[in-house]
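What follows is a set of notes on a single structure, which appears directly below.
Just one protein chain is left out here, and the rest sit where they should.
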Amino acid sequence: MNIRFLLPIGIFLALVTISAVSMLSMLNGDQASKQLPSPLIGKKAPDLILAPLNTTLSTSQKKSDLKQSVENEPFLVNFFASWCAPCQKEAPFLNKLSNKIPIIGVAYKDRSDELAIFLERFGDPFIKIGFDNDGKTAINWGVYGIPETFLISNEGKIIARHAGEITNEVFNSLFIPSIQEMIR
Amino acid sequence: MIVELGHFCLVLAFVLSLSQSVFPIFASNSNFKQLHSITLRMSLLNAFCVALSFMSLIWAFIVSDFSVSLVAEHSHSSKPMIYKISGTWGNHEGSLLMWILILSIFGAGLALTQKTMPISQKSLILGIQGSIGSAFLAFSLFTSNPFKRLSNIPLNGNGLNPVLQDIGLALHPPTLYVGYVGLSLAFSFAVAALLTNSFDKNWARYMRVWVQIAWCALTLGIGLGSWWAYYELGWGGWWFWDPVENASLMPWLAATALLHSVIVVEQREQLKSWTVLLAIIGFSLSLLGTFIVRSGLLTSVHSFASDPTRGLFILGILIISIGPPLILFAIRGPKLKTDGPLVLVSRETALIANNFLLICAAIVVLIGTFYPIALEVATGIKITVGPPYFDATFNPIMGLLLIIIGIGPFMIWRQGLTPKAKHIWTISVGISLLTTFIFIQANTSLSIGALAGISTVTWLGATIICGLVIKVRTLKRNSKSDFWQRLIRLQWGMWVAHFGIVIFLIGALGESVFKNESVARMHIGEEIQIGAEKAKLKSIFTRAGSNYEALVATLYIFDGQDNHIGTLYPEKRIYPVERQTTTEAGIRHELTHDYYAVLGDGNQTDGYTIRLYRKPFVSWIWFGIILMASGAAVSALTKFNNHKKSLKALQS
Partner (left out) sequence: MMFKLSLIVKLFIVLFFLTIVSFINDKIDISGFLVKNASAITAEEMLSDPILEKRARNISAKLRCLVCQNQSIDESDAELAVDLRRQVREYLEDGMTNKQIFKALAEKYGEFVLLSPTFQPATYLLWGAPLLILAIGILLIANLFSSSKINFPKSSSDTKVFPELMTITCKQNKNDTEKNSVRYTQISTISRLALPVLILLLSVGIYLSIGSPDLIDYSPSDDNTLRAQAENELLEKNQLALKSFEEAKKRVEKNPDSLSAQFMLAATASQIGSIEVEISALKKALLLSEGDSRIKSQLAETLTRQANGQVTKAASNLISEVLKHDRKDIRALYLRGLELFQKGELTDAISYWKFTAERILPNSPLADKIRADVEQAAELAKIEIPNLTFSSVPAFNIGVLKREKNLINVDNNTFEKKLSQFATLSQNEQNQFIQQMTRRLLENLRQQPDNFDGWLKLAQAYLSISNFDLADDALISAINALSSEEQRISLIEFALLSHSSPKSIQIAGSQLSKISGELKNSFSVKFLQGEYARQIGDKKQAIRHWSDILNRMPTESNQAKTLQTYINSLENTSYGLLPNQ
């Protein structure tokens, strides 16, 4: 048999295998594969110099590095907005989580009055909230959809990222192992 | 009643297809030679049943029978009648049925025509068609049944995606499917040739007509799709290198190669195994296209409701219908090989080069489309292969092909050039250089790629026109009374199609190199500059459509001297049933350029975002495509005529 004549069937089989594997992973609903992996994982977290929201719920003009508010412990950075439905959905879980780990909120393209209503209605799990109104911080963090949650190690490195609504399962399966690895 | 009748007809068609696919095997291995002619009749009956079934589905859409799940999901009683009808194939199940219908019509077409073909061969080909048909009928009946009924009958349907409520849906899929499915006949010819171990010039002659028909439809279908995207999607582009577009481009490239290689078999009995392989590849790429569109494997702006389970089924069909033929090819292919003598300067060589470049282009598109998936499966790395990649790889290959198009027709079979070929080339190179020089003088900011494009296209256009002129002149000099007869016998199909490419390229180059774009937030009465012209937002009003509300902008276009030269009406439509908005571009076609306006968000106080384009020669893209398709049609028609004439001559 001539090797040249086997080439077509070879290419065909390769193509079919690739498609089949890919389709099967789609069928299994592999969540991780639908997300865009973040290249920032393992790198130092970008700056978080934003206009913070102070307790009286009016924006203070002076920007400050929100990362300073947490020292020597892992924390979460949650990009959210009062207008986003999944953010409302994940709010109860974040409230519960806020007892275990400090969470810094970045309000993406939001208004302080609407944010106040949001926080009143859904609770305020954040130790600090900053406004990212030009979306630049979001770009620096590689955020492509709201909500997105980052886990920062005590050395200031991003060790995990989840795009989309954060749930108990995501936290347990993605973030807790990362923290454990960090401690080790 | 009618719906259930349609359902039964579909089942009947399935059983008929199954028997149609086994009869020829019985027939060749037994004494029941009559089974061959039964297979022929069966394919007619099959087409009749599927047609009846398809009609009854259309009927269900027309009368809005919401007891049919498909109608309830994709139609609405308030929809205009034309979109009720075209909505029949605006969804997975309905379009699959249309696919099957066209497949069976092609089968019936073969059974009715080409009477000179040996009946055993014909029935074998129809048998292979039948087996493809039964696979797809099983797919339709058992996983995507269009006739599924609801026990809880809703009072009204969900409506149809507004983007699909367009004349484009009525035309584009049927045409494209004729192209896709037409390739199945070439495939069946090829597999039958492998099975019977016979592939000669007659076989090629029979096959070529079908390839031409399929190619013609495929070209038109792709053209219609790109035209639809141009005016409907509202980005002003006509080709996006989107996976779904690539899925239709790949079979087109393979079919184009096949169209040419089959000529070599017909004329010289060379490239036999290659042609067989191309026929198989062509159809498998069209199946692959079906797979990509329906599986959701690749994200695309065009694909409709995708479903991984369906994707796996189509993948299954792909494996069982393409795998065995390729294995058969690996075994039998070498035997088909005929090593005739080959000379560098000959028509054969040009056609081989053509095939080679087309297949290279198809492989590049295939790699570009599948590489991200393969890489992710293998390494987990996610990358994007977008237009820049295809521009950088596909375009140079196509540039080389253009040179072959300019050279090939002036070469003759076996060895040598047509008379005056060298003169023609010299003239056209001269014209091309001159034109390029003028362009450089006029505008220094043109990129190398654009200049290369301009010079190649002028050169190609010049060779074709000079070549034709010289051909006609020599014909006139050499012939006396029979000039017109001989004139008709020129290969007009080829010349028209090749000239279509030139027209197409002028459009494509004009659009990509010289287009103008302006975007602004405009209040009523404000003006915006576009090229040398101005556009003025005259008014914004609302209009009630048949099943939508529209916000319409009136945009007056003025030329440099402030003369009113035309008005654009871009729209934003709101479809209450589907709760969607669509944008309808306002387009004014002129021979040398289009004005194209899109109405964006806005309100009276802040103004409206208006996006305005001036696209030189953009309609030439579709003129060119129509010319290419008519070239193939002319060629196919003359073939059929010749057949008929010689048949008559035989009978008398």
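As written, the chains take the letters A and B, and residue 1 is the first residue of each chain.
In the analysis below, a contact is a pair of C-beta atoms (placed from the backbone, for glycine too) under 8 Å apart; a residue touches a chain by one contact, two chains touch by 3 or more.
What you see is a predicted model; the values in this text were computed from it and never measured.
A.B. asks: Can you say which of B:435, B:491, B:567 or B:638 touches the chain missing from this structure?
C.D. replies: The missing chain is touched by B:435.
A.B. asks: So which of A:5, A:126 or A:141 would be touching the chain we can't see?
C.D. replies: Counting the whole complex, the residue in contact with the absent chain is A:141.
A.B. asks: Using the touch definition from the top, which of B:79, B:205, B:294 or B:310 touches the missing chain?
C.D. replies: B:205
A.B. asks: If I consider the whole complex, including the chain that's not displayed, which of B:25, B:328 or B:363 touches that chain?
C.D. replies: In the full complex, the listed residue that touches the missing chain is B:363.
A.B. asks: Mind pulling the chain B residues that touch the left-out chain?
C.D. replies: 1, 3-4, 7-8, 11-12, 14-16, 19, 31-34, 36-38, 60, 63-67, 77, 115-120, 141-142, 145, 147-149, 153, 155-156, 200-202, 205, 235, 237, 240, 242-243, 269, 299-301, 339-344, 352-353, 356, 359-360, 363-364, 367-368, 371, 375, 379, 381-389, 392-393, 397, 414-415, 423, 426-427, 431, 435, 438-439, 442-443, 445, 458, 461-462, 465-466, 469-470, 473, 510, 514, 516-521, 529, 531-532, 560, 592-593, 600, 609, 614, 616, 646-647, 649-650
A.B. asks: Which positions on chain A touch the chain that was left off?
C.D. replies: Residues of chain A in touch with the missing chain: 4, 36-40, 85, 88-89, 91-93, 96, 109, 120-123, 134-136, 138-142, 144-145, 168.
Rule of thumb we're sticking to: only the chains that are shown with their structure count from here on.
A.B. asks: Let me have the rounded angstrom distance from the C-alpha centre of chain A over to the C-alpha centre of chain B, please.
C.D. replies: Each chain's C-alpha centroid was found; their separation is 43 Å.
A.B. asks: For a test of understanding, state which residues of chain B touch chain A in their complex under the given definition.
C.D. replies: Counting only chain B, the residues touching chain A are 273, 277, 280-281, 284, 288, 291, 295-297, 308-309, 311-312, 315, 318-319, 322-323, 326-327, 329-331, 333-334, 366, 370, 373-374, 376-377, 380, 382.
A.B. asks: Going by the contact rule set out above, which residues of chain A touch chain B in the complex?
C.D. replies: Going through chain A, the ones touching chain B are 1-2, 5-6, 8-9, 12-13, 15-16, 18-27, 33, 36-37.
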